[in-house]
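The complex is shown incomplete by one protein chain, all other protein chains being positioned as in the whole.
Now for chain A:
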Amino acid sequence: MEAIQALKNQDHSGRRQLKDKLFFYGIIVLSLVTISPIILIISKLVVEGYRQISLDFLIQTTPDTFEAMTAVSNGEKIPGGIANGIVGTLLMVVLASAMAIPIGILTGIFLYENQGKFMANLTRNISDILQGIPSIVLGLISYLWVVKHVTSGFSALAGSVSLAIMMLPMIVRSTEETLKMIPQTLKEAALALGVPYHKVILRVLVPTGFSGLLTGILLGISRILGETAPLLLTALGSSVISLDITKPTSAIPLLIWEFYNDPNMVDLIWSSSLLLMAIVLILNIVSKQIAAKRK
């Protein structure tokens, strides 16, 4: 009788072990499924896109549909490149950074200096919620603000305003988190030496936390680089290189969207996407590396 009971127990525990094993393998399989898209996407981009990449691709502007069509029908490579997109993207990212970084860092310092106060909490909550607002809504807002009232037309400025709003909460967040990690004693030592308050911030806090701030900024930039939706509503796109911020301008993601909609230019989408992906991923990895070094 007892032997049977023991056998039964053993059988039961065997089933438990089996379940445990199955679950473990299930986890591994599902995790591999999770990461398979990124490998598939990157390999697809590389396989389809590397042929179009050349110096011309980087320094010439986009061909018009007709040129592309002739080239395709003659079996040649599509002439031209995406220089207008690269310049436009750079222009808008620089403008957006110029707006978002100072405001973001100042707000971050404000939050850090006023821990627990009502205004700071309110600001922090609003900035957190802002981070979750869909980019297309930010595009709409920038359309209402800038396109309608400031430049009275689609413009690079409008595009960068929407990108700046996107970047802002990330910079605020990372500034505050970085400053929190700096030892209080450092600040107190500086204050005890009679250093005026603004100099404490500029000469002590900001340099010490520099790599943290840089990480936040780079992540912010890598996030706005690939944004398409808000630019559709604000910067519109253009086929020439334009540095005038009150005129419509192009951007790499906008060009991808145009190529996607134009059957003659479809060949260009992969190389443009490859370039965009490469820039974004490199920025991502670099900023993670900087962050990892800090710790």
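Please note the rule applied: a contact is a pair of C-beta atoms (placed from the backbone, for glycine too) under 8 Å apart; a residue touches a chain by one contact, two chains touch by 3 or more; residues count from 1.
We adopt the following convention: contacts and distances are computed from a predicted model.
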Task: Determine which name in "Transporter integral membrane protein", "Phosphate transport system permease protein", "Na+/H+ antiporter subunit B" or "Formyltransferase/hydrolase complex Fhc subunit B" the UniProt entry assigns to the undisplayed chain of the complex.
output: "Phosphate transport system permease protein"
- line: Of the candidates A:L140, A:I182, A:I245 or A:I290, the residue in contact with the absent chain is A:L140
Message: So one chain is hidden, and I want to know which residue out of A:I38, A:V94, A:L186 or A:L243 touches that hidden chain in the complete assembly.
response: A:I38
Query: If you put the missing chain back, which residues of chain A would it touch?
result: 16-17, 19-20, 23-24, 26-31, 33-35, 37-41, 44-45, 125-126, 128-137, 140-141, 144-145, 165, 168, 222, 225-229, 232-233, 253, 256-257, 260, 269-270, 273, 276-277, 280-281, 284-285, 288
